[in-house]
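In this view, the complex is presented without one of its protein chains, the others remaining in place.
Letters are used for the chains, namely A and B, taken in the order the chains are written, and counting of residues starts over at 1 for each.
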Amino acid sequence: MAPPRTAPTITWAMIVVWLVFASVPLWIEKVGLYQYLGVEILIFAMYALAYNLVLGHAGLPSFGHGAFVGVGAYAVGLAQFNVAANLWICLAVAVGAAAVAGALVALFISHRRGIYYALMTIAFGQIFWFVAIKAHSLTGGEDGLLKIARLPATFGMTTFDLTSNVALYYFVLVVFAAVSFLLWRIVHSPFGRVVKAIKQNETRARFVGYDVWRFKAAILVLSACLSGLAGALFSMAQTSAFPDVMSLHYSGYVVMMTLVGGGLVSFWGPVIGAAAFFLARDIIGAVTTGWMLWFGMSFVVLVLFKPEGIAGIYQSLAQRRAKTAAPVVAPTSQVR
Amino acid sequence: MALFEAKDLHLRFGDRVVLENVSLAFEAGQLSGIMGPNGAGKTTCFNVLTGRYKPDRGQVLWQGEDITGRSPQAIARLGIARSFQLMNLFDEFSVFENIAIALPQTRARSRNMVREAYADAALVDEAHAILKRVGLAERAGDEAKSLPYGARRALEIGVALACRPKLLFLDEPTAGLGSDGRARLAELILKLKGSVTIVIIEHDMEFLFSLADRISVIHWGQVIAKGTPAALKANPWVEASNLGRLN
Partner (left out) sequence: MSFMNLLPHLLNGLTLGLLFSLIALGFMLILGLMEQINLAHGSLFALGAYFAYALCAARLPLPPDWLAVWAGVPLIWRFAAAVVLAPVLVAPFGLILERLMRRTYGRDPLYGLLLTFGVAMVIEELIRVVWGTPDYMLPVPREISGGFIMLDLIWSAYRFWAAGMAVAAMAVVWVIVERTRFGAMVKAGAHDSEIVQALGIDLTKLRVWVFVLGTMMAAFAGVIMAPLWGIRPHMGVDAVVPAFLIIVLGGVGSFWGAAIGGLLVGMVVGLSAAYASEWSMLSMYLLLLLVVTFRARGLFGKKSVLEV
């Protein structure tokens, strides 16, 4: 009997993505862009992948994910100032803080789904954003939390200095590779399949014995942790943390990236979307100030006509090519 | 002692009494039927028995233990599975995965976030064995939503069977099936009979009379008669309530 399709531990797509990203610092300046852009794309690609765990994989439309990014971003700075100036400790604190924030939100919303879920996450996102702006003594308010250092990364005896953008880029790439590998495993693990089942049919999942609430809470916490990690890297990149990543706008941007790239149909879609978002910002933005207008309009068009996004367009093109390439052997009168 | 027992169930939605004084008992190994016209409260009764609704009064007992008001997932984990009248599948999953996700082995591993979900040979074999039982072995790789109606009905039962149930509730398994489909379904249920305790809701009398060991008739939220098919055919109540003409 044919064994079911199982996902390989490492896929070609994964290797290609990693290699393409690894080559970026070699050519990005030659095409007129700059190293820091690579760092931004990589961090947001990671964030969008983590976000897609909730939107694409669990079918839970969170519009407040910026909260977790922000929590991670502030936590890494605060840990640096108040706990220890050690990169690993700071990152761990950031992930932990985001997990706590995720758990808090999950506690209130894990019995919801659909539009209610979206509205409640907007409300929570606004709460976190509002606190970040008003809690001046902790976050610096709208001025931001400044002077966050890019701490060196120590691996046993060797230490890497991350102050240059290229060094930071490769550090972020290592984290990105680890996170994307982990997410790939999660998606194909028993846990991930149950979450996917819950997305399709909560009632049935319950009646075959799964505690739906726990899975929905767990996936949100998991996504929050990784978003927090992305936030921590982002404040390292910016050497500061600002409340705007927590705003409804930024929370919406990650939804746009994920959808435009094709997160609903493809694991790597969010990565494509994040790259498209920042390239559009810099390339369209160089021509006109209203780049968001154009990006927003293409988002609207995609939602209306092709919610599967860029990855979906590629997939249907590939299918069409496969169809025309395959010769019709016999008249296919048999309709299944 | 009966395997599964319901005692004096009462349920009201607003000011409407949906279940009144419903008592049922299902013996291990038997095939029991619940019969009654549409809107009589059969499906509601199932929903109470499987934890979807909490009864206002009354008790649900599993092997003598009180399980009233437990959550659907808790009841499912005891080994009580159900199918649905309106189909309730994992539409984007393959037929294989619909079964595999419901297997107790998958459930036991469901906290695992790292290993491959269906790499285990024993699990795959069991899923295929179930697919074979419900006649879907050839379609293991198809997407559930691409199946024709009859095959979806079979899968609906397959998912319930995958829970490795001790007790299986089937809610109107013949709904929407033609005479061909009914015959095939009857054959399947006959094969299952004996190895698992089965309770079927049905308003097709003939179908039920040919399969069931004991039948309870529900009307207006009450059990109005119970007994063997032969005894029920002779029951004036059943005759009087026009059940014979309901299909």
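Following the convention adopted for this analysis, a residue touches a chain if its C-beta (ideal position, glycine included) is under 8 Å from a C-beta of that chain, and two chains touch if they have at least 3 such contacts.
Just so it is clear, the structure is predicted and the values come from calculations on it, not from any experiment.
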| item | value |
| --- | --- |
| Chains shown that the absent chain touches, full complex | A |
| Hidden-chain contact residue, picked from the options A:Met14, A:Leu33, A:Ile89 or A:Ile127 | A:Ile127 |
| For chain A, the residues touching the chain missing from this view | 61, 63, 108, 111, 113-116, 118-120, 122-124, 126-127, 130-131, 134, 248-249, 252, 255-256, 259, 289-290, 292-293, 296-297, 299-300, 303-305, 307 |
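Note that in this section only the chains that are shown with their structure count from here on.
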| item | value |
| --- | --- |
| Chain B residues within the chain A interface of the complex | 50, 71-73, 76-77, 81-82, 84, 88-94, 96-97, 100-102, 104, 106-107, 109-119, 124-125, 127-128, 137, 140-141, 159, 162-163 |
| Chain A residues touching chain B - in the complex, by the definition given at the top | 1-7, 9, 185-186, 188-194, 196-197, 200-201, 203-204, 206-212, 215, 222 |
